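In this view, the complex is presented without one of its protein chains, the others remaining in place.
Chain IDs A and B follow the sequence of writing; residue 1 opens each chain.
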């Protein structure tokens, strides 16, 4: 059995940003030497997501507008009584999910044609970490 | 360590359909010979979900109506500027989640009484694939 752990570091320009991290995850898979197994990818933060969907700019705009409809950025959440202003970020991350797990076969991500791994940042402009954990053989 | 990989193939009659795939996943677990480990199940498509909930027809009707309330089928999404008409499918899949991971104990799915694995198709009537990846010993 082999394991491999890597942290990706990211600091987005905008507070809300969707970043395609597929190739960075793929590089980690290659470097791990794991031919058959799984890779878990998660933010180490609670106002961000790692998720899989289509790499299409219109859809990314749809996500932003849809999330703002389900959990408005401008709303005054109970969470803000702590001095924070990122209540929406916690809820957006809940909708988009924390982590994703992807199968590794033949030493590569076992992916469908359109599957793309995104880091969804909902409270950015700060240093953030993404954890990549690989186990297999 | 053992690994096992299987693709399930599916083509639903309807655009929207919920298919119980529990027994097909269980067969893969038995065939893998893994007694203790995990099984990851995910669609290889970005307009479908694999999720776990109750196998009850009223609840499935509730899911459809609820999802249409949260992300209407009839809305004109930015994504449609590409020529697609499945903006809602991407959002429904986001709510329902991409994948599920289930524990394997004593060579079988380690499940509660009512846990049922569903493939949720939100843009069907086409050939689709579901990936089953098993690792353990």
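Keep in mind that, in the parts below, a residue touches a chain if its C-beta (ideal position, glycine included) is under 8 Å from a C-beta of that chain, and two chains touch if they have at least 3 such contacts.
As the structure is a computational prediction, the values presented were derived from the model and not from experiment.
Chemist: Decide which residue listed in B:5, B:22 or B:53 touches the omitted chain of the complex.
Modeler: Checking each option in B:5, B:22 or B:53, the one touching the absent chain turns out to be B:53.
Chemist: Provide the residue numbers of chain B that touch the chain removed from this figure.
Modeler: Within chain B, the residues that touch the unshown chain are 1, 36-38, 51-54, 56, 58-59, 61-63, 65-66, 70, 95-97, 100-103, 105, 110-115, 135-137.
Chemist: Name, in rising order, the residues on chain A that touch the hidden chain in the full complex.
Modeler: Looking at chain A, the ones touching the missing chain are residues 1, 3, 5, 38, 40, 42-46, 70-71, 77-82, 87, 90-91, 93-95, 97-99, 101, 129, 131, 133, 135.
By our rule, only the chains that are shown with their structure count from here on.
Chemist: Find the geometric centre of each of chain A and chain B from their Cα atoms only, then give the gap between the two centres in Å, rounded to an integer.
Modeler: The answer is 20 Å.
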